[in-house]
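Every protein chain of the complex appears in place save one, which is left out.
For chain A:
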Amino acid sequence: MSLTLTLDFQYKTTIEKLWSALTDSSKLAKWVLANDFIPEVGHQFQFRAEPNQYWDGIINCEVLVVDEAQRVLSYTSSVGPEKHTVTWSIQDLGEGQVNLHLEQSGISNEQALNGAKWGVTQWCGELAKLLEQ
């Protein structure tokens, strides 16, 4: 069982600028988090958030896909036992509009996850129905 989050945003920009925002470490730091990203397959890097009492703030990542021609970027994103895959793709909509598509899929290792979180992910479908009541 895993969940996938997808989001689409449209920007008035160029494909090149959006690609740069995704793949340039200093630009990424401005809209995501501080990082040591390099657009090279196999490169391991971290996003660093402010630590709090429950979490050291570190997201461990590894670059999976850097396809500049197709404008697809993908990396793993792990916090504790939770390992997700984040995939970005860019599409030209014409008239100066560019679509940024995000897909974050969760590869949940049933045994590695603690009971509570596993219970939550298994249950989310039914939960959504309950909340609609």
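As a convention for this text, a contact is a pair of C-beta atoms (placed from the backbone, for glycine too) under 8 Å apart; a residue touches a chain by one contact, two chains touch by 3 or more; residues count from 1.
Methods note: contacts and distances are computed from a predicted model.
Going by its UniProt record, the hidden chain of the complex is named "Winged helix-turn-helix transcriptional regulator" among "Winged helix-turn-helix transcriptional regulator", "Putative aldouronate transport system permease protein", "Circularly permuted ATP-grasp type 2 domain-containing protein" or "NADH-quinone oxidoreductase subunit F". The residue from A:Thr13, A:Asn35 or A:Asn60 that touches the chain not shown here is A:Thr13.
In the full complex, chain A contacts the hidden chain through residues 3, 5, 7, 9, 11-13, 17-18, 21, 27, 30-32, 100, 102, 104, 115-124, 126-128, 130-131, 133.
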